[in-house]
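Removed from the display is one protein chain of the complex; every other protein chain stays in position.
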């Protein structure tokens, strides 16, 4: 049979965990930069998704390297919460667009004193 | 010269790790730097795909599939849908505003330096192949855990979805006399 399971994935033996941590950190920083740079509400929401995914990657990497399934369950829950968040967030963006005909968040300054 | 030697000696797995990582970062940068929101969405889909590839490399096939189904299949279609409906013009004036870009780069760079400095100080544990559980990311393991230890959060997620769904419907509903877009 060719379906013999290996002892552990190649990536764990050959790529140090630090590489994954670095990759996830850079991804997270790109997400932060996106939120800071852009004024388009949809792209800001996408940057938040990027940050969530950086955390997901980190959790999966740690979970896989330490062979502890709890981390992957958390990723599962994060995905579920992200789906709910996006549904509500996009509904809010559509409402904003209906009211001010734009999704530039710098126009939303009605509460400024 | 030394870097060239290390590049030559990379194994197949290491090659795929670095290739997929470059793709991930490229997609992420494209997401925040494209002027056209539709291009941003497509770059983000690319990022999610490469993240799924990372999950496969890490032997978490279930999460790889769920990532594709949930993120690429549902969330990004919603994004694309909204972007197409709103018909946003291509311009992104904030990208030409140097003050914002420089400020954001400084903040991002600072966080990056702090994170990298902290990570460099850490030492990763050696993994013992004899105690390693290859089935960690398999659906059987995750399913068992999800329906025993995490049963309550799992059920609460369904309540969350119900609330989110009704909230989205309430928000998106047209009021009397309101025009369609």
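Each chain carries a letter (A and B) given by its place in the written order, and its residues are counted from 1.
In this section, contacts are C-beta pairs under 8 Å (C-beta built on N, C-alpha and C of every residue); 3 or more make two chains touch, one makes a residue touch a chain.
Keep in mind that, in the parts below, contacts and distances are computed from a predicted model.
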{"item": "Identity of the absent chain, which is to be given by its UniProt protein name, from \"PadR family transcriptional regulator\", \"Penicillin-binding protein activator LpoB\", \"NADH-quinone oxidoreductase subunit H\" or \"Permease prefix domain 1-containing protein\"", "value": "\"NADH-quinone oxidoreductase subunit H\""}
{"item": "Candidates B:23, B:80, B:101 or B:160 - the one touching the absent chain", "value": "B:80"}
{"item": "Among B:38, B:116 or B:171, residue touching the chain not depicted", "value": "B:38"}
{"item": "Which of B:62, B:132 or B:150 contacts the chain that the document leaves out", "value": "B:62"}
{"item": "On subunit B, residues whose C-beta touches the chain left out of the figure", "value": "36, 38-39, 42, 45, 61-62, 64-66, 68-69, 72-74, 77, 80-81, 84-85, 138-140"}
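The definition used in the following text is that only the chains that are shown with their structure count from here on.
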{"item": "Centre-to-centre distance between subunit B and subunit A (centres being mean Cα positions), rounded to whole Å", "value": "4"}
{"item": "Parts of subunit B lying in touch with subunit A, wherever the complex brings them together", "value": "11-14, 17, 21, 24-25, 28-29, 31-32, 37, 40-41, 44, 47-48, 51, 54-55, 57-60, 62-63, 66-67, 70-71, 74-75, 78-79, 82-83, 85-86, 88, 92-95, 100-101, 103-105, 107-108, 111-112, 115-116, 119, 122, 124-125, 127, 129, 131-137, 141-142, 145-146, 150, 153, 157, 160-161, 163-165, 167-168, 171-172, 178, 181"}
{"item": "Residue ranges of subunit A touching subunit B (in the complex, touch as defined)", "value": "5-23, 25-34, 36-40, 42-43, 45-47, 49-50, 53, 56-57, 60-61, 63-70, 72-73, 75-77, 79-88, 90-95, 97-98, 103"}
